[in-house]
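A protein chain is absent from this complex, but the other protein chains hold their places.
Letters A and B name the chains as they come in the text, with residue numbers starting at 1 for each one.
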Amino acid sequence: MTSLALTRESIARVRPGPAVAAVLIALFLLLFLVVPVVQVIFVAFQDKTTGSFTLINFADFFRNDLFMRSFWNSFYVSAMSVVVASALALPLAYLTTRFEFRGAVLIQSLGIIPLIMPPFIGAVAMQLLFGRNGTVNLLLRDHFGISIPFMEGLNGVIFVQSIHYFPFILINLSASLKNIDRAMEESAQNLGCHGFRLFRRIVFPLAMPGYVAGASLVFIKVFDDLGTPLLLNVNDMLAPQAYLRISSIGIADPMGYVISVVLIVCSLLALWVSALAMKGKDYATVQRGGGGLARRRMKPLELVAAYAVVLLILVLVLAPHIGLTLLSFATIWSFSPFPDAFTMKHYGTVFLESGQYITNTLLYASLAALLDVVIGTAIAYLVLRTKLPGRQWLDYVAMAALAVPGVVLGIGYLRSFYDVPMPFTGQPLSGFWLILVFALAIRRLPYALRACTAALQQVSNSLEEAAENLGATKLRTISRVVVPLMSGGILAGFVTSFATAAVELSATIMLVHSQSDAPLAYGLYVYMQSAAGRGPGAALGVFAVVIVGLGTYLSHVIIERGRRERGQDH
Amino acid sequence: MSRTLHGVAAALAVMLASSTAAFAQDPSGKLVVVTSFPKDLTSAFQQAFQKAYPKVTLEVLNRNTNAGVKYLQETASNNGTDLFWASAPDAFEVLKGANLLQAYKPKVEGIPDKVGAYPINDPEGMYAGFAASGYGIMWNSRYMKANDLPAPKEWSDLAKPVYYDHVAISAPSRSGTTHLTIETILQGEGWEKGWRTNKEIAGNYRTITERSFGVPDGVNSGSFGVGIVIDFFALSSQASGFPVEFVYPTVTTIVPANIGIVKNAPNKVAAETFVDFILSPEGQEVLLQPAIRRLPVNPATYAKAPADYPNPFKDTSLGSQVNFDVEVSQARYNVVDALFDQLITFQLDGLKAATRAIHQADAALAKKPNDKGKALLAEARDLVAAMPVTAQEAADPQLAGAFTVERKSATDAVPERQAQVEQKWAAFAKDNYAAARKKAEEALALAR
Partner (left out) sequence: MNHQFSPTSLAAGMQSVGVRIDGVDLSYGSHRVLKDIHLDIKPGEFFAFLGPSGCGKTTLLRLIAGFNTAQRGAVTIGGRDISGLPAHKRDVGMVFQSYALWPHMTVRRNVAFGLEERRVPRAEIERRVDAALDLVGLKHLADRRPSQLSGGQQQRVALARTIVIKPKVLLLDEPLSNLDAKLRVQMRQELLSLQRKLGLTTIFVTHDQEEANTICDRIAVMEDGIVQQVGTPQELYDHPANLFVAGFLGTANVLEGQVRAVDGGTAFVMGGGVPIPLPHGVEPGAEGKLMFRPQNLFIRQDGGPPRAGHVRLMGVVRHREFLGASIRYAVDIGGQQVQVDAPHQAGDALLPTDTPITLDLAADKARFLRR
């Protein structure tokens, strides 16, 4: 009798809350990620003449020299970008977390700014600075008679991409480095290991999970990225090929969709490989009583060298933004190391014309980021703290968004939601501005999800159990204990989502249906279509960077303060 | 909240507007325009129009021509766009073919039938020309001076060795205007000779951009010296203060930029009003603004233009050399794009290597003539110029079908898939360029 009653009760104890949350999230992902993507990629498997299922299109892909060349180029560029990005990120992360370094928070914040590279003008600025006839090469040619092909062909893509995406490695690696127990390093020193060997044998391996996470993100983003190669006029890479195919008029060619499938598969593969590489290496390194990595003091000479390295890297990675700022104040900048003269009038133009873009962007990006951290926290909680069957799939599907190129998502949304009229107004649903928010949220969800998962992993289970034990319900426990303790990670996720959503173009451009609803990226696009728009476009870009950069810096300060208030590390 | 309310209000306004249209022709409500035109042009018209018709809210959606067409196609089932406003007539032909436009005869008087040799309006009235544009060559004078380059005048000038690695163009598959430039050369010089010219110029390309604005942008920055562009890009850059120059070559065509009312336009009355407005003297004058600089289709407007403003209605040399055949262009539209991409865009390295070798051999042979060398060089040139398809084949609907086929029935057989055709062309070009380079190098060796 007792056992029967108990079984019934244990069934009743699988409370409905998590299940409801899981179903809601699953629905959201299905509706705004899976369905639109499937809408697009199924074309790849369709016989053009009969409409039946076929793999012939994939055979065509592998038989086509151009596509194979594009494939290898994409692979090469992605791999090289990881290498260059690592070279940029390693010293910054290591020096700022490992040593007593004045301005570490500032450097960390500045290091994230390259992620906020507004579309179009970033590339224009880089051309003006590093192009064949850019500032650097004009000066080099005048004084030394040489020039460096920074921006020629694939080099240019690698250069711009590694600068653009290196913050992914910086952020993840810094977080890992900060979480390494002091004792790990001290015991190595105690056993006679020091200097670079200490870094190579102990510190770096322990920080490996963070590094791999960042590096795989860089690889995937570069592999999928469309904007940079297009703007640098490199077309023999996969993403541009897909885009060119899909967006050509009047052409009903499945190859664009085939390439999209290849892109998605490759990205998933990269995610899987990185997960495999990290398996069993998820060192929970902060032990009781241990602080983070001990910060060492540097000798004066070392300090000078370290500052020189950091400064050099910062100048390099902030070059697009320096160029952008110059451009926004420039009257004319043409075939000369520096602009002819400076003016404030572009800012005036932007003030008059573009307030709407900025408010829209703030609205969309913060809504999208909010949605991301809510869903990210929920998924992280469901995966780590409940035993719902299939909960892992929420994580997988949400992460798969990382592998979906923005254009594919944009077209998928148009296909999926255009025929659905909105209640009351009868306008197509895809024209509703909230759809744009959903698209941005889906695109940025993986970042927020990883940040939330990492944050939750650091919240000890017993902290939650203590709350329940003291009479708090699950929901109260989550709101009073779990979420506050995750706040650093949630904020980090919010900022990453917000910052990158604010300058997202590829999905945006497909989904903007009226100017009054358009965000900043669209405004930039419009400005950068005319000769007279270059200055105002740059000014608008500067606005974007300043707004997002300030937000990032503020949240860094908040995170750091919270960390300090709670004691160094918990 | 206010946003939603605003949307509801706008929708209500539209509903009211359309229901009262039969009684009063007073336009009001929201007018949605999809356009490829830059902000300079659209906002100038927007201001002028809203001054004249304050009850209409003009919503401008910026898309490049191709994306705009794609957008209209994807959204046709629940259309919310009133007007399509862009340069390339071909894009309008595509829309017309897809039955996405509706006919309207503008009420404005005094607009001629043709500008240059090109009819201003669609004979079926599906779209109307409102401004003329010609294609030409733009260059950065600082760049030219620094690199000691002469100013070009004709397309053929761009094929000269001196311009090697200095010229840029946008891919015709990406830019409706470039497509017209290429097509103009093909129609002006004939299929074989036209491609020869195109490829000889292409041998000098520095880059092929993905957006038509990428070319003037690069010339403005000085990334490259010479660009093949539509006139207003150059004229407005000049007006913005960039050190650039522009010239119309003899073989060019003056083509109207157009506007068309989209089928099932939600606000048809306002759409028609807008079309009439931009053709009116008031609207046409907007085109003369320095940041816009387009050629009005209303000849009367030129009276108000600056002294050296090009006037295609007076200057008969402008654009009348080629009798542009829209039908021919339409029949091979996709084939020309794909040929350009496969033979030039994606084989640019091979083509440039061959061209460089030819230039070197040519220079060497000029100093030290050698008959065998000359013959080899001619062969090399022919190899570069060779085309995998003839003009007849290019216009063959069978071939075009590989690009456009929309299944109408399961028995609609398509001979080849696009990817197959393209692979064949790419291999053809790659082999020919390699062979040409080899021959040119042999010729050079003989001239040593």
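To be clear about the criterion, contacts are C-beta pairs under 8 Å (C-beta built on N, C-alpha and C of every residue); 3 or more make two chains touch, one makes a residue touch a chain.
All values derive from a computational prediction rather than experimental measurement.
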Task: Chain not shown, its touching partners among those shown - done: A
TODO: Kindly state which of the options A:485, A:503 or A:538 is in contact with the chain not pictured.
DONE: A:485
- [ ] Among A:330, A:358, A:467 or A:512, single out the residue that touches the unshown chain.
- [x] A:467
Task: Residue ranges of chain A at the interface with the undisplayed chain - done: 2-3, 5-7, 9-10, 12-13, 15, 288, 460, 462-463, 465-474, 476-477, 480-481, 484-485, 487, 562, 565-568, 570
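By our rule, only the chains that are shown with their structure count from here on.
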Open item on the list: So the centre of each chain is just the mean of its C-alpha atoms; given that, what is the distance between chain A and chain B in Å?
Closed with: 36
- [ ] Note which residues of chain B are touching chain A in the complex, please.
- [x] 3, 7-8, 11, 32, 38-41, 43, 59-63, 65-67, 69-71, 74-75, 77-78, 80, 91, 94, 97, 140, 142-143, 146, 171, 173-174, 207-211, 213-214, 216-218, 220-223, 233, 236-237, 239-244, 291, 333-334, 337, 342, 345-346, 403-407, 410, 412-414, 417-420, 422-423, 426-427, 430
Task: Touch list for chain A against partner chain B, complex - done: 48-51, 56-57, 60-61, 63-66, 124, 127-128, 131-134, 230-231, 233, 235-236, 240, 244, 247-253, 255, 331-336, 353, 411, 414-415, 418-419, 421, 424-428, 430-431, 433, 509-510, 512-517, 522, 525-534
